[in-house]
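Every protein chain but one is kept in place in this view of the complex.
Then we have chain A:
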Amino acid sequence: MGTRLDVPTAGRAPGVAAPVIHLLEGPLSAAITRDEVAHLARLARLAVTDAELDVFAGQLDVILGSVARVGEVAADDIPPTSHAVPLENVYRPDELRPGLSQEQALSGAPASEDGRFRVPQILGEEA
């Protein structure tokens, strides 16, 4: 099983989760294709030129390959980890804490209007 970066969810039954990407799991053999880089770039809203696709595909390959070397030293009895510190159950009480004023909240916004963050037209998507 190679590294998968796109997780299709179409066609799954309601509530049935698609597999999580475990970049740190399994041997990496398949090279990252230009199409995959283009797909990721689109998801990240990055404009990438054709020339850049080749460059990034190569670079991402190296990065993934390097990370995958972890798998070579991780024995079967070492589960994949997502946290560096072995902590569980860290909670805070349900108590109010002071936040920001509206003015403070909007102070870093490139544009605001009526106490709200103003963002450019959102095209072709609906939440």
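The rule we apply is simple: a contact is a pair of C-beta atoms (placed from the backbone, for glycine too) under 8 Å apart; a residue touches a chain by one contact, two chains touch by 3 or more; residues count from 1.
Note that in this section contacts and distances are computed from a predicted model.
Remark: of the listed names "Phosphonate ABC transporter, permease protein PhnE", "Aspartyl/glutamyl-tRNA(Asn/Gln) amidotransferase subunit B", "Fumarate reductase/succinate dehydrogenase flavoprotein subunit" or "Asp23/Gls24 family envelope stress response protein", the one matching the undisplayed chain in UniProt is "Aspartyl/glutamyl-tRNA(Asn/Gln) amidotransferase subunit B".
The missing chain lies against chain A, touching residues 5-11, 13-17, 19-21, 23, 39, 43-45, 82-83, 85, 87-102, 105-106, 108, 113-122, 125-127.
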